[in-house]
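Here's a structure for you.
Apart from one protein chain that is not included, each protein chain of the complex appears where it belongs.
Think of it as A and B in the order they're written, each chain with its own count starting at 1.
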Amino acid sequence: MKPKVAFFDFAGCEGDQLQVANLEEEILALLGHVEVVNFREVMKEQSDNYDIAFVEGSCTRLQDEDRLKQIRKNAKIVVAIGACATIGGINSLKNYQDLDDVRRTVYGDKAQLFDTYAARPIDAVIPVDAYVHGCPIDRDEFLNVVKSLLLGKKPEIPNYPVCVECKKNENVCAFERGEFCIGPVTRAGCNSCCVNEGTKCWGCRGLVDNPNENSQKEVLIKYGLTVDDAIKKFRLYFGWQERKK
Amino acid sequence: MRVISKEDFDSFVNSIINDDSLNVIGVKSKGDKFAFGTLESANDLRLDYDVTLLPPKKYFFPQRETLVTYDVATGFVAKDPADLKPTVLLGVHPYDIAALLQMDEIFRDTKSDPYYFEKRKSSIIIGLNIQNMSERCFAPLMGCATIENGYDLMLTDLGNRYAINIGSRKGEELLEKHAKNVKAALARDVQLVGQKKQEIMNMSQQEFDFPTELIPEMLSKTYDQNGFWKEHSEKCLACGSCVLVCPTCYCFDIKDDPNLSLKEGKRIRTWDGCLLEDFAKIASGENFRPTRPTRYRHRYFKKGKYLFDRFGFVSCVGCGRCSSNCLPDIANPVDLFNDMYSEVLDMGLEIDATAAPEVSIKTEGDINYVPKLATIVKKTPMTDIETLFEIKLDDGSILNQMPGQFVQVSVLGVGEAPISVSSSPTQKGMFQICVRKIGSVTTGLHRLNEGDKIGIRGPFGNGFDPEALKGKDLLFVAAGLGIAPLRSLLNYVLDNRAEYGRVIVLYGCKEPREQLFGDELVALEKRDDVEFKNTVDWCPENEVWEGNIGVITTLIPQINFDPEDTYAIVVGPPIVYKFVIADLKKRNMPDDHIIVSLERRMKCGVGKCGHCQINHIYVCKDGPVFNYSDIKGVPEAL
Partner (left out) sequence: MENKNFNVEVHHVTRVEGHGNIYVNVRNGTIERCEWNISEAPRFFEAMVVGRKWNELHHITSRICGICSIGHTLASLKATEAAMGINISDQDLKLRKLALHAENLQSHLLHIGFLVLPDLMGVGSVIPLASSNPEEVKIVLRLHRLANDMSNLICGRTTHPQRLIPGGFSKIPSMKELSGLRERLKASVSDLKAVANLLKSLSPRIPNFVRETEFIALTSPSEYALYDGNIGSTDTEAAPAKEYLSYTNEYIVPNSTAKWAKHKRESYMVGALARLNINYDKLSPLAKKVAEMFSLKPVCHNPFMNNIAQLVEVVHSVEDSIKLINELEAAGLTIQPDYNLPEIEIKAGQGVGAVEVPRGILFHDYTYNKDGICTKANCIIPTNQNHGNIQLDMKALLPKIMDKTPKEIELTLEMLVRAYDPCISCSTHAVKVHFV
């Protein structure tokens, strides 16, 4: 019996589901192991009978919570995919602004028609069994998580910073090049892809379990960033994780 | 010594690049820095470099390397090195050559790593005397700024020409085949080379406030200076940079990578580092080096003391990579050791240079990374989370383990984990492992059934010594899952009962339903040549228990024994050792009568990957069974 999988999306850009669609030929191999019963972006058929639910996007409204809870009820395994679902993602930038101001900026006096609260990862609402981090997710990491779930083992997600992968890839450290990188406190697993492409780490995979935040902030300031900017850097993706602390 | 003009040298380089039988690597620029990479032409070369981002060890001990491939139908096979073209490494600084020589010793210690040596032996090293030294380089302080061996050719830049020292026949042949107009060096050239080497000794901007030879002893004296280590490691990001760029670091992790078919896959080795938070963490969640100060301290001790004691060299060549790659700048060994020297002076201590130890490294064969296929012959659940598996090796061979040894068990596609063998070698034809379901591999194992296949490597480790215990009274103390490895010795003793004195067995669990080997315990109790007592920490309402209630130590006062004639074999979770040993000591048991078995995170099983290391000891190789007197003074042990 092939496990049934379903894809759901909340507040996000759908980029993670696109990565799944971008598996190209590997989708065919994957379909040999699972049956896709729900993938709104790609198929018409829908079903409430599924074993594994992949959820993309943050929870940004009270009304999203019910939908999430229903998914949790239906699924044996819930996997959060993409930064918005795993850590709140870029959506959590707005958490630091006055939400009423934000609404008014957008919708003027119709603001109260539009419901919003602090953007949060889905595990703030329901228990989550596995995470595929990143903005967007890495296709190979997604496949590794799926393979692990199919083999009945807990996916191995690193608990060390991006620096590990960056050094293995023999990159010139961003700080040596005048860039302000947040890799030293960001969870690895992306193979330092952004530094490999010539830039720096922005933190899209979230903080490691026990980041030395003070040390990272000191490093940023030592290399020339203002205190304010150092704090703002942490809010780009860590908006929800920071609040939790 | 020979000389060659720079022009002819370039032709030589282009000639070897065009030789299809060679893989030519040289130093190239990368951003504003430098790295070893494949040369397309002599123009790529940057021999004026100061230091490369990563050391040349990446060619012999790569960042990621497939060791073994597997197929669920046919089992595991060593990865074929395929066509290994000889690699020419051009422009290697003496400190990096020194590091390779150190790695050679480390990788051939006791057992030799075939993957490393395959690549090493076909390589051709063209060294280069340092022209520019990086700001943090302190190779002169470590005696590695110049080197007299370890290369096939050594170049020194003399302005319009290179002086070439021939280091081997291989080097000479390379010159003969590809270089033109190589002349004998003149006296002037020889003199210039000597002069250059002198200059190099003075190039470093780093200085020790003390003689280098004091390092091992300084370290020993400051192990317990917790304030010192805390202060120096406060800013550590656990990013691993210092160890990943180090030319003498060699810790690695092993992971399985299944294909999408789930039926085949690879087992991969990848660089790991002791500074990373989860380096010493096991599946139960226990982390044996959980804090920054302990991990930070370990790196210096491994390099400056443990490896020195074993191999006779401080395992640091002064390249300065760790120092310049540490963002909070806390990884400069020069700063650390200078601070340590002040600390030592403040403590009012006198430090001597440690004489290099007598080193005798023997190599007895290759490390085996390839598991054998085995079948689960019987599966007996014992509790909710523990199951006893009876295993038979498919090729019909006997495991031939000593009691107390362990095997590395592979669940195909999931991974490999170390599990003690629970049966005595007196039981022929099969062996047993008692497995607690706690992590990926053990959970995977629990999902398998009789007839299913697994992989087995081993037996590994230092086991119990049943011979040495003959004629003695034996006090077995088992707590929780500790009974599993203990049983291998207990059953051996019972199968040879007449050769041993009294046999006392104390067994404690948290609660009644966690008891293992229930039937065997009942049989033990009935035997009149065994004194058996068991206890539970507590008994929940819905369970029945008529025996002793209390922690395991409550059983010790209930038995009499003569400490001079009795040997205690104690196995249990870390917390138990502390209290049981204290109680045994109160009863005057000598240190060397107490035998323990420790667990740590283990990957290779042969004392290389570094995960099980406690101070200078490898639990997988020097243990898991230890005599207490040997580890009493090892701070990380208990």
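The criterion applied here is as follows: contacts are C-beta pairs under 8 Å (C-beta built on N, C-alpha and C of every residue); 3 or more make two chains touch, one makes a residue touch a chain.
Since the model is a prediction, treat every value here as computed from it, not as a measurement.
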Contact partner of the left-out chain, one of A:Cys135, A:Leu149, A:Val162 or A:Ala230: A:Cys135
Residue among A:Ala11, A:Ile182 or A:Ala230 touching the omitted chain: A:Ala11
Of A:Lys94, A:Lys154 or A:Arg243, the residue in touch with the unshown chain: A:Lys94
Absent-chain interface as seen on subunit B, which is shown: 30-31
Absent chain, residues of subunit A that touch it: 9-19, 21-22, 24-25, 27-28, 31, 36, 39-46, 60-61, 64, 89-91, 93-94, 97, 101-103, 105-108, 110, 113-114, 116, 135-136, 172, 177-179, 193-194, 197-199, 202, 229, 232, 236
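In the analysis below, only the chains that are shown with their structure count from here on.
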CA centroid of subunit A to CA centroid of subunit B, Å: 35
Interface residues, subunit B side, partner subunit A - complex: 30-33, 35, 53-54, 58, 63-64, 234-241, 244-245, 255, 257-258, 260-262, 270-271, 273, 276-278, 292, 325, 327-328, 413-415, 439-441, 443-444, 447
Interfacial residue positions of subunit A with respect to subunit B in the complex: 26, 29-30, 32-33, 143-144, 147-148, 150-154, 156, 159-161, 163-164, 167-173, 175-177, 183-185, 208-212, 214-216, 218-219
